[in-house]
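Working notes, structure below.
With one protein chain held back, the other chains of the complex are shown just where they sit.
So, subunit A:
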Amino acid sequence: MEILLALMVGILYGTGIYMMLRRSMVKLILGIILLGNGANLLIFLLGRITKGAPPIIGSDAKVFVEAFADPVPQALILTAIVISFGLQSFAIVLVKRAHTVVRTDDLDEMNATDEDS
């Protein structure tokens, strides 16, 4: 399971970075989304995967007696998902707006900011 997830994280990071390096703005957004998902999975993976042991203390005990799944990574992922959702929706609107104004999808043609003025 860990190996599979590790491969998955690697693929997501790799494709995400690759997409961000393309010249198209749409691919840029796809890259951001993939990278965000990769980061979320990485938190999940590095928080150690414990199967079938919810972090609930039984009624007959005061502390955990056995290994339990760490709830913190899931809280972190949830936060990160919500944040990246917001950012991604902003990105889509921004890119759409930029496309209407600049009339291009090619990032290499976006050089008005480098002009000497």
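Details
What we mean here is this: contacts are C-beta pairs under 8 Å (C-beta built on N, C-alpha and C of every residue); 3 or more make two chains touch, one makes a residue touch a chain; residues count from 1.
Heads up, the rule we're going with is that contacts and distances are computed from a predicted model.
The subunit not displayed here is recorded in UniProt as "Multisubunit sodium/proton antiporter MrpD subunit", chosen from "NADH-quinone oxidoreductase subunit I", "ABC transporter permease", "Multisubunit sodium/proton antiporter MrpD subunit" or "ABC-2 type transport system ATP-binding protein". Along subunit A, the points of touch with the absent chain fall at residues 20, 25, 28, 32, 35-36, 39, 42-43, 45-48, 70, 72-73, 76, 79-80, 83, 86-87, 90-91, 94-95, 97-98, 101-102, 107, 110-114, 116-117.
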